[in-house]
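Coming up: chain A.
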Amino acid sequence: MDVLRGTFIIAFKDLRVELRSKEVINAALSFALVILLLFSFAFDPSAEETREISGGLLWLVFIFAGILVLNRSFARETVNDCLDGLVASPLSGAPILLGKAVSNTVLLLVLELVTLPIFGIFYNVRWTVGLGWLLLVLLLGTWGLTVVGTLFSALTVNVSLREAMLPLLVFPITLPILMAAVQLTTTLFSGEPIAPDMVWLRVLIGCDIIFTVLAGALVESVLVG
Partner candidate 1 sequence: MEENFKWLWYAFSAAWVLVVAYLFSLSRRESKLRDELESLKLMIQEKRQK
Partner candidate 2 sequence: MKNRSSAILAAASGVMLVITLYLTFLWVPMERTMGVVQRIFYFHVPPFFVAGAAILAGLVASIRFLITRDYRFDDLAVSAIEVGWVFDSINLVMGPFWARPVWGIWWTWDARLTSAFVLWLMFAGYLILRRAVDDPSARAVMCSVVVIFQAVGGVIVYMANRWWRTQHPQPVMGGGQGSGLDPRMWYVFLFSLATMLVLFGALLQTRRRLERLRREIDGLRRTVHSEA
């Protein structure tokens, strides 16, 4: 299928470009570590209460560091009119959006998987229990945030104050994804069974589907006008 092929072409292109310089992933990772440091001053990292908010803390780190990655996604294309080239290419909007969303998701997952053990060490959180579920939550949560974030990255690419506009627009919209991810992650960290939180998993999947379809439907308007 053309869309699938186009998606992989774009995804591989973006990942290859990023792998060469590694600039975004390094910046995002460093920022994540800085946030972890700042959190240690905001409250007592060893207290029992911290465990109750551990899911929230972790996802805050992910979204603040991740927004750097999402911002760059289309910002990178403005140099040398690459964006015009992309739009003029035989690829329709959907593979461009999905390809970039896939590559962003990969980058964000790398960020998350590196940050997770460090978070576990700094805040004495056990994350290895229910690891399968945790990875699923990371994947679903990241995809939802990324697909919306990537579309809005395209939307704000020429807007002034782009770095501030992206979080302002994306986070209120993707709040349910965040809520679901935080709730599930906190439950997994505390070692409790995930069964009562299944509704949140459904929320994650539902939001992912809804936002992916919406983004795919609107990407042409965003890219071409």
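Selection rule: all candidates are chains of the complex that A comes from, given by their letters.
Remarks
One rule holds for everything that comes next: contacts are C-beta pairs under 8 Å (C-beta built on N, C-alpha and C of every residue); 3 or more make two chains touch, one makes a residue touch a chain; residues count from 1.
Small disclaimer: the values here were computed from a predicted structure and weren't measured.
For chain A, the touching partner in this complex, chosen from 1 or 2, is 2.
Of all the residues in chain A, the ones that touch candidate 2 in their complex are 148, 151-152, 155-156, 158-161, 165, 168-169, 172-176, 179-180, 183, 199-200, 203, 206-207, 210-211, 214, 218, 221-222, 225.
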